[in-house]
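A single protein chain has been omitted; all remaining protein chains appear in their positions.
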Amino acid sequence: MESRIDVTVENREGERAEGDGKRHPNTCPRCHSHYRDDELEQTLRVCPQCGHHFPVRARERIAQLADRGTFAEEDAGLRSADPLSFFDLRAYTDRLAEAEVATGLGDALIAGAAAIERRPCELAVMDFAFMGGSMGSTVGEKFARACDRAASRQVPLVSVTASGGARMQEGILSLMQLPKTVCAVDELREARCALISIMTHPTTAGVLASFASLGDVIVSEPGALLAFTGPRVVQQTTREKLPDDFGLAESNSRFGHVDAIVPRAELRPFVGRLLAMFLQAQ
Amino acid sequence: MESRIDVTVENREGERAEGDGKRHPNTCPRCHSHYRDDELEQTLRVCPQCGHHFPVRARERIAQLADRGTFAEEDAGLRSADPLSFFDLRAYTDRLAEAEVATGLGDALIAGAAAIERRPCELAVMDFAFMGGSMGSTVGEKFARACDRAASRQVPLVSVTASGGARMQEGILSLMQLPKTVCAVDELREARCALISIMTHPTTAGVLASFASLGDVIVSEPGALLAFTGPRVVQQTTREKLPDDFGLAESNSRFGHVDAIVPRAELRPFVGRLLAMFLQAQ
Amino acid sequence: MSESPSSQAEELKLRERLAKLRDLPLLRGVGVSGEMSRLKRQLDRMGSEPSADDVWHSVELARHQDRPYTLDYVERICEDFVELHGDRALADDPAIVAGLARFDGRTVVLVGHQKGRDIRERTHRNFGMTYPEGYRKAMRVMELADRHRFPFVTLVDTPGAYPGVTAEQHGQGGWIARCQLTMVRLAVPSVTCVIGEGGSGGAVAIAIADRVLMQENAIYSVISPEGCAAILWRDAGEAKKAAAAFKPDAAHCLELGVVDGIVPEPAGGAPADHDEAARLLAESLRAALAEVEPLDPEERRRQRRRRFRAMGVYLE
Partner (left out) sequence: MSESPSSQAEELKLRERLAKLRDLPLLRGVGVSGEMSRLKRQLDRMGSEPSADDVWHSVELARHQDRPYTLDYVERICEDFVELHGDRALADDPAIVAGLARFDGRTVVLVGHQKGRDIRERTHRNFGMTYPEGYRKAMRVMELADRHRFPFVTLVDTPGAYPGVTAEQHGQGGWIARCQLTMVRLAVPSVTCVIGEGGSGGAVAIAIADRVLMQENAIYSVISPEGCAAILWRDAGEAKKAAAAFKPDAAHCLELGVVDGIVPEPAGGAPADHDEAARLLAESLRAALAEVEPLDPEERRRQRRRRFRAMGVYLE
């Protein structure tokens, strides 16, 4: 039996450019243009040459989306425990410590209150750099609390996902983050607050199979991989020939799974318009 | 623009046997065996040679399904009016009068209380012989009242459909029988009573697009045509090559639209089991 | 009332028509206020019973290639519109558009059939003929409306549901039924306007609203004139005769209690002046929503059901 939760999803562009594993992160995998980091930051990390959307780290994403100075982080102190004393080639606790040092984040999701285009909302943003954006107990709990805060403030929740799936090192408890976040969305719905789900590259496995797919509106960035099972595992398991755009946002759009593909530069005003729509409900 | 409501659906077997329009109704269109009427009545109008299901008139259907002596007809006096003073090659009123004489029925649906395998239910049975089983105001009203009676007696409603669609001669009012019967089913649901929908050949157009498809359980007889648009109109409009089993129960089953295909001989015990299931709910 | 001879004649005619209406067991909209007086005003406004030529004129105007389509109205009557795509299962059906709209200072959910203006878009939109996927998209946004208490508006303009092999295989009939059921069950206020062709099951699937309106030159029918002629006259060329017989025009739909009101079109019809047609449509939608918004959701749903349960004419 093959894994359905493929946390090894890295970057489909990287996969295409074979043997290009050591490509510099600021070199465009599509047109091979190279940029200084401040250049890319200026362009919201979209390649000015070809439009390729580079990954965006969580804090930078918040800066891109939220009105300056409005983001107030919550639950920053939450950390993953190690309920299984998990040890593969290394200890889970070591992996966590290393990820925190490398990313400056406590786990793969940041959440808090914000305003986007002067509309209040709750914001929950994932960071793929923290253990592949995998969802363990901390990510689940932070997302669930973001739902609670949105409900109590009567504002929409905007989630930005980037995830390889569930966090294997927490075993069955990582799987339980699927129903946990689903329940949190249900409570958000009971409070009549909207979930605007922004799926960025990659949104896969457990995150796609839970809260990310339950958005009242589902938006994706161009070229993002949105798949329950990543292309590598599908290929290995089924030996099927995969379509060129397998699992990409564009394919998902064609099959009716996303409401809109919005280029990064238009994302902020687009979300602002949606917030205006949903805030009028109250 | 082609018609979507094809009341000219007759008998797919007849269509296949080209030029065989004058086939005797008791000659099997599939294996060409011929039977006396009492022979066919004995076999529930299923060809003993090949299993072909001949059409069954409403009163005979009731005799097949209901426990002897339990059926108590209601609304037998309801008759179609002619709100549009409709006249094509002949007057609608003449067509109605002729259909009544030919079939001995007031309109294309008979309804009333019954018991099946000693389980109480409401029964609504259509008769294709009355103007192609077309649904006008009288069929709609009788079906709706059957829902009401089932709700007030807290028993399931068993419907047996055979219909070419809406009754054109009542114009837009015939179309309104779709939402009317849908609303009646909604009220049945609010009363927590089940609808067991038995689709027989042919269940098409307006009847398929309203109450017949809203069964808690949907059962079909083998070989029945269940299509919103009949094969002739699809063929004429789209010039597509139709699959051999286009629109048949077997195709509908493969595509997930019916719960079970039940041969006529097994229908009564099958419905009896379902009634037992639903009657335990109260 | 000050009366000229001609207005006397008019009034007599109206009285006759109302009397005839009262005789018919049209048990419409119990509890809907101002029924008869509104009907009177509307019939009044429309003048005499439409002739066969009038009816055919409506058919032609309803299908006119310059007639405004759903998105033409959306851009004129909505302050903002975010289109939502996809049925979450299989496809996004371009024959039906759905989205969040700002209308009259508030958010509504809007669904409408969409035909195409030029040949390329017409093909893309499949001439406004919907697949099951389109009804599923509509149902999805109906549920969105209910979750957020957004009023729900539909614009109907379709020759009918698409009569193709795949559409059948995907359950065309069943989804038309389920779409109606979902709309009947909505807790939020709803209004439908037939803005062009209200073609049979494909139209009625998204027309189960608290108030159903029709533009002056729209048609609403169980079958196309050509289809009816082909079946009953065995000659599609008799379409005009068929239309006169089954009366798909707004005046007759109003008389039969199928629609609650007629939305006036500018002189020369909606194709002649999109802006004015949109203004008049917006006004009617606003008025219709205002009528049903004050009701308690359960009571509104009950009245909606009663409205459709009462459809039909029969003898007892």
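Residue numbering begins at 1 within each chain, and the chains themselves are lettered A, B and C in the order written.
Criterion: contacts are C-beta pairs under 8 Å (C-beta built on N, C-alpha and C of every residue); 3 or more make two chains touch, one makes a residue touch a chain.
Just so we're clear, the structure is a prediction, and the values are computed from it rather than from any experiment.
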Selected from A:29, A:206, A:223 or A:272 as touching the chain missing from the view: A:206
Residue among C:171, C:199, C:227 or C:312 that touches the chain left out of view: C:171
Contact residue for the chain not shown (choose from A:214, A:265 or A:279): A:214
Residues belonging to chain C that touch the chain removed from view: 88-90, 132, 136, 170-171, 174-175, 178
Where the unshown chain meets chain B, residue by residue: 189, 192, 194, 216-217, 253-260, 270, 273-274, 276-278, 280-281
Chain A residues that touch the omitted chain in the full complex: 1-8, 77-81, 83-84, 86-89, 136-138, 140-141, 144, 166, 168-180, 182-187, 204-206, 208-214, 226-229, 233-234, 237-238, 240, 242-243, 246-247, 251, 255-257
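Heads up, the rule we're going with is that only the chains that are shown with their structure count from here on.
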By number of C-beta contact pairs, the top two chains: B-C
Chain occupying the middle, per Cα centroid: C
Distance between the centres, which are taken as Cα means, of chain C and chain A, whole angstrom: 42
Between chain A and chain B, centroid-to-centroid distance (C-alpha), Å: 51
Chain B and chain C, separation of their C-alpha mean positions in angstrom: 29
Chain A residues counted as touching two or more neighbouring chains: none
